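One chain of protein is taken out of this complex; the other chains stay put.
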């Protein structure tokens, strides 16, 4: 079995793995990493790859990172949450590891993973929406990963959904990810708790509003907490309404929902479908689009990056 | 020179022409047509094609129509402004004309025309935005016309830009075309005139608010009417802000603005660029996107449809 | 018992009654009337008053009308739904009836009725919100009817709640009454039915989308129709969110909800309270405001107008 190495640089941790050409993970390692320190990230990635290389034979490394990657898949032009600005990460990593490296946007890598081995395996036009700290997107169109003219397409989280809306980390007002991400879920949950509309959540958080996080809300919802269900419902509707706009533009055959918040399963997906149908232009006159949960979970990026590196 | 026939079915008229493989128009005919009568449209198209066929040798006919066309380029699934519902227009026209026919979405056809012979000729990833009665879109990605999984992609006019916004003909609230189309321009202009904020326009319209239309506003703006300039400015900003959202998703190399309202040239394009830059995520960290006027004018759809029919 | 005559000019009918100083109605008559014909309305009002005067002794007539009434309570400056423009209705009616007449805004009259004999009887600062064809408001502040500097205050239905929102009959975009009125309820219900999200309502309407009206939705909701409950919930939330804005400005001691849609009782009021609390600034740090149903029903305007005429 041909092996490749995949790396996924997240906000709080870095995940690396050796991946077979069937999408299976042979070995996986991880390290906590501060998202803000560029050099520490490069060190950590190099270290993980070198470590894996002592036990596995691979030539290619694919790295998924949250940011704008240039068309050559070498340089991180800009990252909203990490201080990368025009960093040739490919050159640095190739020099340090001696491997052939490609850099991919993390959501693109995850979309490719899901397309090749996961939820989109039977589909040619496919949109992955990752709902985590932000909202990311990856597009497979006519069976190819779509990167955009400059390599920075599918940044769906920065489509504006509310003019004059909530201030986004990107500097604009009203971006989609301010309403449909895990961050939005936590903001809404804490607000509800502060106003006495989510006593159950507050109790679970030991009375500390700041201790309310996404998994706490999801767990509470699973156990029937009405406030938590309502919050996931509101998040899901925003999510689905945005997918309706994206569908008007992209007309995908399927949308998969990934990212940490997708662990809420149907508690998120069902209101997302409702929101989607309520806003879909031409509904009733077009084939129906499935909205499904992504199947590779948090390893989609790693698996996709490895596969892209091999090609 | 190989010839093909192109037809563009608009809201008030049908345009047909014989087009060379260099994009030149050998002969062009047109007929007024009520947008609401499906049979009359089919009759009119057949008549125009038959007429042209008496003087020119062609085998292929490409028809551009405002509506959702299925992936097989045969059936109009739904048209927002014409009463087509699941009509196999291709079969009907092939039977009547004896020619090989393909049906394309009108904005897709226009995008292909601009890509092949016009504003996008040097570009691989290209978005055409047509600003007319509505806002249409056509996408060329990696050098191919992108139709979407079901043939109905690039319906950018129905991206939602204002939650709870103006009621669109499609039944949703807040669609892009309610803010950035010629219809929006006329609505804003009449409203301004009614409130005494556009006396110059009212005077040009002979004192009749209902006589204010798009060309009147554009002409007034060209002659320095401040209210008209302000209206085109507001329209342009909405247009550009929407293009910023589309760019986050699609990352095109260039955007061309076509449709009737694009006749306002820089009076529309300059505020569109301002609106675009004010809302573009990651600006300053990404290559700059040109927003240009389309170059084929009202014949883009006809030329593109003919070329697509030939391929 | 001292008697006065009250008249309420509505969109489709005119109601007149002889009212005692305890708010009781001695006799009531009504006539259907086209809302568009100004002279027919004047004729009809005169006729009703003359008829009542043959059987009852009264000197004063109070007329409630949907429009901007000047500070002198004489002239209808403007009516959004009737073609009154600067009509001295008081002079016309006094001449025709020989009685002393005052003209009041209909929602103001209803607020005074509720304040004097109904829901606001124990309260000094009181806001009546009428939810009917539009959204009207009446304000009693420090125990006096508040008319505004020019006699046209409390037009709460034209507070803007969505920038760039739905086009209102007043010519602006995004007015409160476009989201929180009976008209909004019907629009949402028909839209839901068209998209297959309200089959129960469609069935009740005999399959005719256009036959869906407000009472049909309310009846269905009372009988447990989920789509109808959801629609009243959405309407109620918009209503309550607007009341939160009005409360920030006005700080009333109580809000009463009147108008035809208030017949939905708690199915409307409960979501209104939720929407209100979710948006109330400083909640938890201010006394809680009661939102109650108005108690005089459709006669509030008539009773209030009569009482105002007497004072």
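For clarity, chains are labelled A, B and C in written order, and residue numbers in each chain start from 1.
Assume a residue touches a chain if its C-beta (ideal position, glycine included) is under 8 Å from a C-beta of that chain, and two chains touch if they have at least 3 such contacts.
Being a predicted model, the structure only gives us computed values, none of them experimental.
Of the chains on view, those touched by the hidden chain across the whole complex are A, B, C.
For the options C:60, C:116 or C:279, the residue in contact with the chain missing from this view is C:279. Checked against the hidden chain, the listed residues A:11, A:171, A:200 or A:287 yield one contact partner: A:171. Only one residue from C:141, C:167, C:195 or C:216 touches the chain missing from this view: C:141.
Within the complete assembly, residues 163-164, 194-197, 277-278, 283-284 of subunit B touch the chain that is not shown. On the side of subunit C, touch with the chain left out of the figure occurs at residues 68, 77-78, 80, 85-86, 123-125, 137, 141-142, 144, 146-163, 168, 170-172, 175, 241, 244-246, 248-254, 279, 281-282, 285-287. For subunit A, the residues touching the absent chain in the complete assembly are 162-167, 171, 173-174, 179, 187, 191, 194-195.
Basically, only the chains that are shown with their structure count from here on.
Relative to the whole-protein C-alpha centroid, the nearest chain centroid is that of B. Separation between the centroids of subunit A and subunit B, computed from CA atoms only, is 34 Å. For the pair subunit A and subunit C, the distance between C-alpha centroids works out to 50 Å.
For subunit B, residues that reach two or more other chains under the stated contact definition are 162-163, 171.
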